[in-house]
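A single protein chain has been omitted from the complex, and every remaining protein chain is retained in its original position.
Let's turn to subunit A:
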Amino acid sequence: MSDAAFDVAGRIGQPWKKPPFIQRRWLRWTLLLGALAYLIAAYMTIEVNWSRVYEGLERGKKFVLAFVNPDFTTRSSDIYEGMMESIIMTVASSVVGIAISIPIALGAARNVAPLPVYLICRGIIAISRALQEIIVAILLVAIFGFGPLAGFLTLSFATIGFLSKLLAEDIESMDKVQAEAIKASGARWTQWINYGVQPQVMPRLIGLSMYRLDINFRESAILGLVGAGGIGATLNTAFDRYEYDTAAAILLIIIVIVMGLEYLSGVIRARVQ
């Protein structure tokens, strides 16, 4: 059953090597050397002011040392308020964002939705992903004023782009036959989604939701910098006043909460597999 055109005798006793990805030798080397040259040139354009770095090291040292001696007490009521605001923003925006994401994800999965719905939903996702959180926050602060409302809306908006896209991709890569079997029983569309699709994507949905909760909390610390409420506002004030010990306390709290969420999401994901 051997291929007549293939010269086996000529290959016996010869070493075998995996054929290169780019067949033409000159093209392969040109691309490789070109990329290397560009990389070196790119690094050379980064200017480093070493005397400035030397001065900055002193400030950096103060900052780092503050972590050894964080001050939780002086501004404790500010920290508490900011943290509460952040947590409320995080939870509220995650719940709203996820609730809106699920129908959009269904619409953005080509194997579930008809083409017009698909295009609209993909459009919504593209807009949400194209606009970075900070830019949205600046716009919403301009509209709604300083405070957590702007932050809440920003995070909900960002959640939609993130969750819908990843969930839609999971729906698109689901096992088609399992869903087909439900369809063959005469199920209506909603039942088909509930029995044929949902069980397949549930672990991913829960995992992504936990991850997004985590991201939203971290983002809430950044949004305060542009006035959208949360712990970020407190953190910003602490930096402005050079109160590194208070800033360190805030950062430590953020780190502990993020690690806690990470642990929690690990436990939950293991249980829903």
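By definition in this document, a contact is a pair of C-beta atoms (placed from the backbone, for glycine too) under 8 Å apart; a residue touches a chain by one contact, two chains touch by 3 or more; residues count from 1.
Going forward, contacts and distances are computed from a predicted model.
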The complex's invisible chain, by UniProt name, from "Aspartyl/glutamyl-tRNA(Asn/Gln) amidotransferase subunit B", "Cytochrome ubiquinol oxidase subunit I", "Amino acid ABC transporter permease" or "Phosphonate transport system ATP-binding protein": "Phosphonate transport system ATP-binding protein"
Sole contact to the chain not displayed, among A:Ile182, A:Leu225 or A:Val258: A:Ile182
Which residue of A:Thr30, A:Gln132, A:Ser173 or A:Gln191 touches the chain not shown here: A:Gln191
Full-complex contact with the absent chain, from A:Gly34, A:Pro103 or A:Pro199: A:Pro199
Residue ranges of subunit A at the interface with the undisplayed chain: 175, 177-178, 180-188, 190-192, 194-196, 199-200, 202-203
